[in-house]
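Removed: one protein chain of the complex. Kept in place: all other protein chains.
Right, subunit A next:
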Amino acid sequence: MGKARRKLRTRAVAAISAVSALGLVVGCGSSDSGGTGGGKKDGKVTITMGLFGVMGFKETGLLDKYMKEHPNVVIKADVAGDEQTYYTALQTHLAAGSGLKDIQGIEIGRAKELSDTQKDKFVDLSGVAGTDHFLPWKQSQVTTADKKVIGLGTDIGPMAVCYRKDLFEQAGLPTDRDEVAKLWEGDWSKYVDAGKEFKQKSKDDKVAFMDSSSGLFNAMIYGNSQQFYDKDGELIYATNPVVKDAWKLASEAATSDLTAKLRQFQPGWDPGLANSTFASTVCPAWMLAHISEKAGPKNKGKWDVAKAPKGANWGGAFLGVMEKSPVKKEAQELVAWLTAPEQQAYLFKEIGNFPSSQTALGMPEVVDAKSDYFSGAPIGKIFSAAAQEIPDEQVLGRKDGTIKDIFSQGLTLIEAQNKSPNEAWKTTDKRIEKAAG
């Protein structure tokens, strides 16, 4: 018996030390293990936000403005630079049920996956007052099958073509933005034809007509109601004529040597902008800020914006409120305010994020907006027109973001690795099956 007791005691000591050690380990992480970080204390409401990229709320002082108007509210926003990293963390937090913020940003490429698999964790925002001002297709992107709305729209990315007037001129193409738009009016293949003409007449072989074939591919896909998936969530990219046409035209641009063989937002693209290695790029509204920053003051006034052959939308985001949040009501009010027409118009004026609110599109900040950098182009009018052309219903798919990346890589195979379009399609097809199957 003595033996047994002694053993028990030693075990007890070991167990106690083990538990205390565990306490040390767990102690570090316990502060945010429950809830979402927000809450009410001493009459103050704390709201936490998880954001990514340049959504602009923090950067332009909108959050400070809200806090000033609501002295009892404190907003803490975490901004992740890279959306991929942000989304991975968000998924982990959703799966673990901890580490979430009261308000989480949702990128459009993830909207379908979240509304399919995680809708119970988001508050239904369909009944929030004063939120009937969005473009019809915007709200449909985050509405679940049972009419639940998991987020309110922030910006959208209507597309146009940004081009270099000086480079167009030296290749004998028109430079006036209306005439340029006429070059390819109504059909993307005319854009590629213009590129062939450019290549033929251009005096400088170091300048390509466009930056990358994947930009063209994206623009052609994103103007359609059905893209990679159909309404039932089935993959249709392999048979969808929209995708096939886009692939055909983009690979034609690649094999005809019309591109600078760059990948957008990857190394080489920024110096390409600064050193003028290409004469045009298909640009969603939010890209203008990037171009003007990277191309630098020395290229000011050389760029211009022309209407794209067809309206299309690339990108955009939403703000969702977590069901778990202890300050749901306050968070919803904040989201409604941040996505209200006035704030969207303000963000457009400040950093160029294009409003998803139909009301905001009619406001003078948007209608009369001109860009100094882009030769005074009436960007408000051009992009508004493009936004109105986008079909009212957009069918998103769960793996849209991933599939888009795989297609871009497939085009890189043709562009930079000299694979035949046929071979590249086979590889792409196999990869999508792996990634989305």
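Definition applied: a residue touches a chain if its C-beta (ideal position, glycine included) is under 8 Å from a C-beta of that chain, and two chains touch if they have at least 3 such contacts; residues count from 1.
In the analysis below, contacts and distances are computed from a predicted model.
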Which of "Acyl-CoA dehydrogenase", "2-hydroxyacyl-CoA dehydratase family protein", "Tripartite tricarboxylate transporter TctA family protein" or "Cellobiose transport system permease protein" matches, in UniProt, the chain that is not displayed: "Cellobiose transport system permease protein"
Absent-chain contact - pick from A:G233, A:P271, A:G362 or A:G376: A:P271
Interface residues of subunit A (partner: the chain not displayed): 1-3, 5-7, 9-10, 13-14, 16-18, 21-22, 24-25, 84, 88, 91-92, 94-95, 113-114, 117-118, 263, 265-268, 271-272, 275, 277, 402, 405, 408-410, 412-413, 416-417, 419, 427, 434-435
